[in-house]
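Only one protein chain is missing from this complex, and each of the others stays in its spot.
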Amino acid sequence: METTSNFLNIKDVSTAFKINGKYYDAISHVNLEVNHDEILAIVGESGCGKSTLATTIMGLHNPAETKITGTVDFEGTDLLKLDEKGYNKFRGSKIGMIFQDPLSALNPLKRVEAQISEVMDYHTDFTAEQKHDRVMELLDQVGIDNPKRTARQFPHELSGGMRQRVIIAIAIACKPDLIIADEPTTALDVTIQAQILDVLRDIQKENHAGIILITHDLGVVAETADRVAVMYAGQIVEEGSAEQIFNSPKHPYTRSLLRSMPQIDKQDDDLYVIQGNVPSLQKMPTTGDRFAPRTPWVPASEHEADPKMHDLGDGHEVRCTCYKNFEFPDQQGGVKS
Amino acid sequence: MEENLNKHSDVSAADLDRLNKEAQSEATPAAAKIIWDEFKADRPAMIALFIVVGFILFVMIGSLFINTPKMMETNIMNYNAAPGTSGFWLGADSAGRSIAQQLIVGARNSIGIAIGLTIISSVFGICWGLISGYFNGYIDWGMQRVYDFMMMLPMTMMIIVIVTIIKNYNAVTLTLIFSIFYWEGTSRLIRSRTLSESEKDYVAASKTSGTGSFNIIFREIMPNISSLIIVDTTLSFAENIGVETGLSYLGFGLPIQTPSLGTLIANANDPNNITQYWWTWLPAAALIIILCLSISYIGQVIRRSADASQRQGVSD
Amino acid sequence: MSLIEIKNLEVHYPIRSGFWNRVTDSVKAVDGISFNIEAGETYGLVGESGSGKSTTGKSVVGLEKVTSGSIMYQGKDITKKKNREALDYNHDVQMIFQDSLSSLNPRKRIEDIIAEPLRNFEHLSKDEEKLRVLQLLDIVGLDADALYKYPHQFSGGQRQRIGVARAVATNPKLIIADEPVSALDLSVQAQVLNFMKKIQREFGISYLFISHDLGVVRHMCNNIAIMNRGRLVEIGTRDDIYNHPIHIYTKRLLAAIPETNVNSRAEHRASRLAVEEIYQKQQDKYYDKDGLAYPLVPISPTHSVALPQDVAQEIIKQEGEVQA
Partner (left out) sequence: MWKTVLRRIMIMIPEVIILSLLVFLLAKAMPGDPFTGSINPKADPAQLHHLMEMNGLYDPWYQQYWNWVVHLFHGNLGNSYQYQEPVARLISSRAVNTLWLALFTTVLTYCFALPMGMYAAKHEGKLPDTIIRFYTYITYSIPFFVILVIGIWIFGYVLGWFPTTGSISSTANPGISSAGSRLYHILLPGIMGALFGTVNVVQYLRSEVIDAKRSDYVRTARSKGVPEADVYKHHIFRNSLLPIAAFAGYSITGLLNGSIFTETIFSYPGMGLLFINSINYRDYTVITALVLIYGILNLLGTLLSDIILSIVDPRIRIE
């Protein structure tokens, strides 16, 4: 990983949505780096802001209803300062995006070939013939058996897995440096999910691209990601390599999440339940540790007033000091490690 | 079985009252209150509501004091009397009959028929749509064929032909004749919503809870499309005023001796009336416009508040 | 005698075409499956989308018109509506749905939602009924103030618990749980699963647990059936299925579950690709000429697999050799 250079630097990015005339932060002060040749997974539960981060990088928010601050430095350009026209030079060519629902993400009235070659219409000066060849090449690359036939079909004629492959083909058509995959396998069966993740990994190797993989599925993260950022309530609470996050998780939220998964060796025990609920956007606390209300047995003195990320070495970072003495309560309500 | 439940729950009969009170203090307002709040917040909507309700009351009560046969007597002396002359503050028509009085009685007749038509056709259309949408299969197939056939019939022509055939008809039979042809729009709307509601799991849950089809249709599904029903009924009320007045205008609505807003506007068919004696028809036209705009506006406000309460639902 | 016995169940959806709207073909959503659910157990039904697992669940609870076959409960075939009514079948067999928002009527208060089965099957006084609803809310960990609220005022996990409360209201013997947690976040999923287990312990309820998530199924179920294109490919105990899978489809499903063990991801991937290769190559061995699974044959008292007897034995032998 030392040889790679990072090309995407997200610094202090906050995105606020307008609700009844007031702005509320959906993500606040996010710092992230993405390198060539790596898969960075952003993991968190629904409402934690992980998808908002993706759409912020892509500039897909309606400017009338959102307020974005910070910088997104992509290969020397601050994307957030670009106008619509400038942004379009990056979208589709240098940054590709893969969406969650493969059916609705494709135009139902256009053939597959037209939808893939549309990217090239705006970012290359290929002739019609070159575009056609590239479409065939792409469909083959994403593992479609009969590219000729598929290219002529409409989205509704394809299965869910096939559609997602087409979306990936669109995203990688111009060999982007960065691919943002927003829950790419959530709508798919496990066997298809495995295949799609394989395709993603192969593409990343082939194109030396960096991938931001957004998901709620810890299994997918563990199998695919090089580095992991855990998000809770709009903030990154822990960041590190996959090994660091899964083998020695530090933040109480990361540890709670891993603990609430069904375990093979404890199948007759109750599962661990995180108390309380994720605060809604309007009720988000502005100071203090946002996860603190859900670990009420931890004394307030353990938390920071304004939790910062702490470097634990080797790129492993964790928010707030409360991780140091964190222990889970046992069945009787006492505390054990 | 009860002991079984009691054993596993900390709630006992003693707690019932206290918990019930706690729950009541947390209760949420009903949909009717949300709609009323919307009206209170919207001044034009209040004005529209006031116009419609006030006007209906006015013509209903006012017409009681008017002797219709006497009013409809021809009096050549007052031929097209101008407004303000001979005690006709809205003038008189070519037969010397008071326009103001005809307006009141005519409006009552037109509104009465529109209300009757709205009630009959909406109730029929709603039931048809609910039943057709809920029972897919042969029942729906058969009902759809009937619907298709009704849609093919040229409505206005059919009504005119039937009115011509039936020798003696009055406001009630006329309303029934109209009703035969004006339930389709409602039924189509209700059916498509019922179809999508029937797909939802709460209907399946009701089935497995042992609730019968009749109750599922009218007590589970219908409340969920109630805002659609209210909006559609309001808007079809405005439309139905146009149905009766339109046919009366052509001369195939209410009998000649029964004034209607439509027959008054028909005075405009005479090239002399339309320009010189504008008071014979223009007030009736203006009345219809104001009435329809107001009712339609009320419908829009209800739709907006229904949307708002639904939006509230998903924002959680 | 088992609590419920499903025998040769078939659910076909007719495809109508032509002018007369005649049945010209049919989709075989469920194509002849048999299994039994014992009292007090959680029976897992696993399959991918379109495998017919939900249709099976709906047939068992009486929501689906069954084409042929039988579902025996208390000695009666409840695929017939008459028998369901005579038994008050849904008093004993209830359902939990996947989408908690859509399964609760948005226009009804929680009290009326939970009381619906009570009103239809048990005729209680107003106070008795209210007390029962409060107790049920208590059992699924909700406060009394939920009584007069509407479904949209709750979070997904809370709504799913309300669904559980409604399902257990009549103290049923069997609950069909159709993907009860697949729409929920991890931490909320744990909560709902815990409540389901707790209720089972206390009331002795059986579950037919339908899911595509093999991790959750392993946590919840004693016996498991794997479904593929309307047919069962393998049934057995949790140990049979997870530790000694025979059918290639089962193996493929198991191999595809992502593992949280980061250290062995390379090996896991390699073994998955190996299974995938066998799956692609040996289609004709594991499936009949129409691409469908064979009938189940028992290979141990608890374990059956959808293969011809000789093929099954051969595979077991091969596995033994590899392990030795």
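For clarity, chains are labelled A, B and C in written order, and residue numbers in each chain start from 1.
Quick note on the criterion: a contact is a pair of C-beta atoms (placed from the backbone, for glycine too) under 8 Å apart; a residue touches a chain by one contact, two chains touch by 3 or more.
Here the structure is a predicted model, which is why all the values come from computation and not from measurement.
Novice: Write down which of B:I34, B:I160 or B:L195 is the residue touching the left-out chain.
Specialist: B:I160
Novice: Return the single residue from A:N107, A:N247 or A:N325 that touches the missing chain.
Specialist: With A:N107, A:N247 or A:N325 as choices, the missing chain is touched by A:N107.
Novice: Looking at the whole complex, which of A:T15, A:S93, A:Q164 or A:T295 touches the chain that is not displayed?
Specialist: That would be A:S93, which touches the missing chain.
Novice: Give me the chain A residues in contact with the hidden chain, please.
Specialist: 58, 60, 84-85, 87-93, 96-97, 99, 101, 104-109, 118-119, 122-123, 154, 156-157, 167, 170
Novice: Determine and list the chain B residues touching the chain excluded from the picture.
Specialist: 145, 148-149, 151-158, 160-162, 164-165, 167, 238-239, 241-242, 245-246, 249-252, 265, 268-269, 271, 274-275, 278, 281-282, 285, 288-289, 292-293, 295-297, 300
FYI, only the chains that are shown with their structure count from here on.
Novice: Provide the labels of all chains in contact with chain B and in contact with chain C.
Specialist: none
Novice: With centres defined as the mean of C-alpha atoms, identify the chain lying farthest from chain B.
Specialist: Ranked by distance of C-alpha centres from chain B, the top chain is A.
Novice: List the centre-to-centre spacing of chain B and chain C in whole Å, with centres computed as mean CA coordinates.
Specialist: 48
Novice: State, to the nearest whole Å, the distance from the C-alpha centre of chain A to the C-alpha centre of chain B.
Specialist: Here the centre of chain B sits 52 Å away from the centre of chain A.
Novice: Just give me the whole-number Å value for how far the CA centre of chain A lies from that of chain C.
Specialist: The separation of the two C-alpha centroids amounts to 31 Å.
Novice: Mark out which residues of chain C touch at least two other chains, giving numbers and ranges.
Specialist: 155
Novice: Give me the residues of chain B that touch two or more other chains.
Specialist: Chain B, residues with two or more chain partners: not present.
Novice: For chain C, which residues are in contact with chain B within the complex?
Specialist: Residues in contact with chain B: 21, 58, 61-63, 88, 90-91, 93-95, 97-99, 102-109, 116-117, 120-121, 127-128, 130-132, 134-139, 143-150, 152-155, 163, 166, 171, 202-203.
Novice: Which residues of chain A touch chain C once you look at their complex with the stated criterion?
Specialist: Within the complex, chain A contacts chain C at residues 45-46, 160, 189-191, 193-194, 198, 216-220, 222-224, 242-243, 246-247, 256-258, 260-264, 267, 270-274, 277.
Novice: In the complex, go through chain B and note every residue touching chain C.
Specialist: Listed in rising order, the residues of chain B that touch chain C are 1-2, 4-6, 8-11, 13, 15-16, 19-20, 22-28, 31, 141, 200-202, 204-211, 220, 223-224, 226, 312-314, 316.
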